[in-house]
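Sharing a structure, written as structure tokens. Questions coming.
With one protein chain withheld, the remaining protein chains of the complex are depicted in position.
And then subunit A:
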Amino acid sequence: MDNANPVVYARTTERPITPGMLNEDLADQFDAREVFDLIRVINDPEHPLTLEELGVVSEAAVQVDDPANQISIEFTPTIPHCSQATLIGLSIRVKLIRSLPSRFKVGVRIAPGTHNSEEAINKQLADKERVAAALENTHLLAVVNQCLGEMREH
């Protein structure tokens, strides 16, 4: 285990349901919170904690431009030499592929200066072919599914 004793952060409270959200006549735009709600519950591959609790993802690090169909996410590994950073990035990517309409172009990157192999990992995560190939690997898919499992969801 790379980081045996990580800092644990508090969970964000559930998004309150406003009357507008129940009004059928109003369309709800995708926003950062909605996307953050999708990824904050992803399980860490090593610890029995979510990415939110480990401070790997945050709402501030999510950028959403609904009309332009653009979503950009930066995540912060708990330590600069984290060996699981690629897997975490892959899990975020897979979760968003499964949870967002296909019209969106999603970018997942390591927050600048937070990992020793930042450039290489970002390159891997941005390469659609490599992501698709990774998901063809049954073993790797099982590990990713474990991170996306519902066990520890809120």
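Quick note on the criterion: contacts are C-beta pairs under 8 Å (C-beta built on N, C-alpha and C of every residue); 3 or more make two chains touch, one makes a residue touch a chain; residues count from 1.
Please note the rule applied: contacts and distances are computed from a predicted model.
Tell me the UniProt name of the left-out chain, picking from "Signal recognition particle 14 kDa protein", "alanine transaminase", "DNA-directed RNA polymerase III subunit" or "MMS19 nucleotide excision repair protein".
In UniProt, the chain that is not shown appears as "MMS19 nucleotide excision repair protein".
Among A:V8, A:M21 or A:A120, which one touches the chain that has been omitted from the display?
Hidden-chain contact among the options goes to A:M21.
Can you list, in ascending order, the subunit A residues touching the missing chain?
Residue positions of subunit A that touch the missing chain: 17, 21-22, 24, 27-28, 34, 37-38, 95, 98-103, 145, 148-150.
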